[in-house]
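A single protein chain has been removed from this complex, and every other one stays in its place.
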Amino acid sequence: MSESRATWTKYSSPQAFYPLAGKLIPWFAGLAMICLAAGLYIGFLVAPTDFQQGDSYRIIFVHVPAAWMSMFLYVVMAGWAAVGLGLKARPSFMMAQAIAPTGALFTFLALFTGAFWGKPTWGAWWVWDARLTSELILLFQYAGVMLLHASIDDLRRADRASAVLALVGVVNVPIIYFSVRWWNTLHQGASVSMTAAPKMAATMLSAMGIMALGFWMYSAAVALMRVRCIILERERQASWAQIERGA
Amino acid sequence: MQWGSLNEFLAMGGYGAYVWPSFGATALCMIWEVLLLRRRHAAIRAALHQSAASVEVAS
Partner (left out) sequence: MSQAGLSAVVRAIVRRDVLLAFRRQADVMTAVFFFVIVASLFPLGVSPEPAVLRMIAPGVLWVAALLSCLLSLGRVFTADYQDGVLEQMVLIPHPLAVLVSAKVFAHWVVSGLPIVVLSLLLGVQFGLEGEALGVLALSLLLGTPALSLIGSIGAALTLGVRGGGMLVALLVLPLFIPVLIFGSGAVSSTVSGIGAEANLSLLGAALVLALPLAPWAAAAAVRIAVE
C-alpha cells in the first residue's frame, strides 16, 4: 500500500510523467499498427460479403470502433477531470486536456463514416435518430470543453472549469440518448429501425474487435504524445524541461 | 479470399464510393493528427533549445 502510494506520488509530478509517457508511446504505437494491419487484413480479405448489405457493411470496421472510442474517450477524459478535481493533481488535468482532441476526432469520424454507411444502407446520409443525435451532441460537448479551456488564460482555472463542464456532459449524453429515442417512438413515420442488428459472422466480429483494439492503442499513443507537448509547453520555465530539450 | 482481381476489390461490390471515403477519411485524420503532434513536439523542443542557448550566451 505504502509503496503504491509512493509510486503514485512519484508519477503525479509532470517531471516524472514526461519520460514515462515517452517510454510508453512506442509500445502503444506498435500495438496499434499491428492491430490495425490485422484488422484491415481480416476485414477486407477474410471476412465474407454480407448477404444483405453487400460490401458496404465493411464501413462498420471503422465506424463502430470510432463511435465506441468517441464515447469511451469522453468518459476517460471526464474520469481524469474528476481525479484532477479530487486530488488537485496537475497531470490528471493535462491528461484530460490531451484526450479531448482525439475524442473529438473520433466523434467526427464516427459521424462521417456513419453517413457513408447510412446512405447505401438506409438511403439517407443523416437521420435524427437517438444514436446520431447523441453523437452530434457529443461533438458539441468536446468542442465546448476544448473552447472553454482555450478561452481562459489562467491555466489553473481553465483546467478546473473545463473539468466541471466535462463532468456535467457525462450526465447529459445518456439523457439525450434516451430522450431522443423516446421522442422518435412518437414520430414513428420518420424513424428508421436500426435496432435490428444483422447477424454477423465470427470473422466480421473479430475484424471489428481487432480494429477497436487498434483504435484504443492509437488513442493511448496519441494522447501520451499530446500530453508530452502539453507538459513541455506548461513547464517551459522549469529547469528539468530545459534539460529535456536534448532528449 | 473472394476478390478475383484488384478492380473487383476496389469496386467493393458496387459500394466502393462509400467504403473508400470512409476508410480514407479515417486514415487521413489519424495520420494528420500524428504528424501535427510530432511537429508540435519538435517546435516546443526547438523553442526550449533556443531559450537555453540564449541563457548560456547571456551568462
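Letters are used for the chains, namely A and B, taken in the order the chains are written, and counting of residues starts over at 1 for each.
Keep in mind that, in the parts below, contacts are C-beta pairs under 8 Å (C-beta built on N, C-alpha and C of every residue); 3 or more make two chains touch, one makes a residue touch a chain.
Because the structure is predicted, anything quoted here is derived from the model rather than measured.
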Query raised in the report: Which of the displayed chains are touched by the chain that has been omitted?
Result: A
Query - Touch with the omitted chain, as defined above, among A:27, A:122 or A:140 - result: A:140
Report summary line: Missing-chain contacts on chain A, rising order, are 137, 140-141, 143-144, 147-148, 151-153, 157, 160-161, 164-165, 167-169, 171-172, 175-176, 179-180, 182-183, 186
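Quick note on the criterion: only the chains that are shown with their structure count from here on.
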Query raised in the report: In their complex, what parts of chain A are in touch with chain B?
Result: 44-46, 48-49, 54-56, 58-59, 62-63, 66, 101-102, 105, 108-109, 112-113, 116-117, 119-120, 218, 222, 225-226, 228-229, 232-233, 236, 241-242, 244-246
Report task. Spell out the residues on chain B that touch chain A in their complex, using ranges where they run on. Result -> 1-3, 9, 12-15, 18-19, 21-23, 25-26, 29-30, 33-34, 37-38, 40-41, 44-45, 47-49, 51-52
